[in-house]
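Right, chain A next:
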Amino acid sequence: MLLEVKNLTTEFKVKNGTVRAVNNLSFGVNEGEILAIVGESGSGKSVTSLSIMGLLSDNGKVASGEILYRGEDLLKKSEDEMRAIKGDKISMIFQEPMTSLNPVYRVKDQIMESILTHNPKMDKKEALKHTVDMLRTVGIPSPEERAEDYPHQMSGGMRQRVMIAMALSCQPDLLIADEPTTALDVTIQAQILELLYEMREKFKMSVMLITHDLGVVAEAADRVVVMYCGEIVESADVKALFEKPMHPYTLGLLKSIPRLEDESTDPLYMIRGMVPNPLHMPQGCPFSDRCDRCMDICRKKKPELRPVGDHLVRCFLYENGEETK
Partner candidate 1 sequence: MVKYTIKRILMLIPVLLGVSLVVFLIMRVFSPDPAPVVLGEHASTQAMQAWREAHGLNEPIWLQFIDFLKNAVTGNFGVSYYTNQPVSNEIMSRFPATVELAICAIIFASVFGVLLGVVAAVHKNTFADYASTLVALAGISMPIFWLGILLILLFTGTLHLLPSTGRIDPMLQPTGGTGLYLWDTLTSGDFEAFGNAVQHLIMPTLALSLYSMAIITRMTRSSMLDTLNQDYIRTARAKGITRRRVIRHHALRNAMIPITTVIGLQFGSLLGGAVLTETVFAWPGIGKYTVECIQKSDFPVVQAVVLIIATIYVIINLIVDLIYAFLDPRIKYSKEEG
Partner candidate 2 sequence: GGSKRASSGASGSNSGTVALKDTFTYAQGADPRGLDPAYVDDGESAKVMCNIYEGLLKYSKDSTQVQPCLAEKYEVSADGMTYTFHLRKNVKFHDGTPFNADAVKASIDRQLEPNVSDEMPYASFVFGSIKAKSGVKEVKVVDENTVEIDLFSPETPFIKNVAMVMAAPIASPTALKANNGNLNEKPVGTGPYKFVSWDKGQNIKLVRNDDYWGEKAKTKNVVFRFITENSARDIALTSGEVDAIDGISASDVSQLTGAGDKIFSADGMTINYMAYNVTGTKFKDVAARKAFSQAVNVPELVKSLYKDYATPATSIMPFFMNAGSKDVKSTSFDKAAAKAGLAKAGITSVNMITYSNPRPYNTVGGQVLAEAIQGYLKDVGVTCNIKTYDWTTYKSVVQKGDYDVCFYGWTGDNGDPDNFMNLLDDPDPSMNVAHYNNPDYHALIGKGLTTAAGADRDKIYTQCEQKAADDNVWLVISHAKNLAAYSPKVSGYYYHVTGITPFAGVTVAK
């Protein structure tokens, strides 16, 4: 296993208390696989990735748990050691291509910075050449010229390509992609996803793909982790998950998306209510308020994540290893 997250809990201090954004989270990423993490806004996807990268904002900290990269706990590493890993072994691309590049530096300078940081011996000329190569690899036309551009001179799709080029410039083992296509147009979204698959093949790396779009998951992922309110509610191989979603939340999500194939004019399936406030979590299962199949116990106790068939599910319906009807 390339990366293993064990019992990760991340908390934020806010005005009125402490928000537990990620709660006792455990999962792993295998060499060469695409692991998708899905969940609604605020379910803790980004916080998980930021915890791995050690990029949490000042008011947040990992309260407990381990993050093992090739067996070594990243949380125990010094700042310098972490810096050597970030951008080199594990790199990350972000949701907002429009704002994730520094507006005052040329594209080439930003990519070269990454290369030179991790290859201090390389001279500038060489780094520039490598930069142009990377830009070409991610499909930027006439890369020599575009390398001289400032980010604002590029479209969103181009910027996301630049971000990818930058993330891949040191050939990382693991790429964390936090909703890399959400902010982009449909046709551009397709381009970027296509590029990601290509790059994965080319660089033989693992990808942790964060998204809230189940379509993207179905298209791209090998395995899926579904998060809700900072916890994993279900996790399985991608085919298994889409064939037989177990957790009522996963099921709801899948049913509520309008599908192209769907010809009926029936109303869409709706998940009732809203995500609870992280400061006022319900006592029992966080989904209990919105669940169609909520039982008494759900409101009182928190279910455990347990294996059910080839899934891991956190629901009292599967208390006995199989669905209770």
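The candidates came about this way: all candidates are chains of the complex that A comes from, given by their letters.
Heads up, the rule we're going with is that a contact is a pair of C-beta atoms (placed from the backbone, for glycine too) under 8 Å apart; a residue touches a chain by one contact, two chains touch by 3 or more; residues count from 1.
Here the structure is a predicted model, which means the values were calculated and not measured.
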Touching chain A here (same complex, options 1 or 2) is candidate 1
In the complex, the residues of chain A that touch candidate 1 are 50, 53, 55, 57-58, 79, 82-88, 91-92, 94, 96, 99-105, 113-114, 117-118, 150, 152, 163, 166
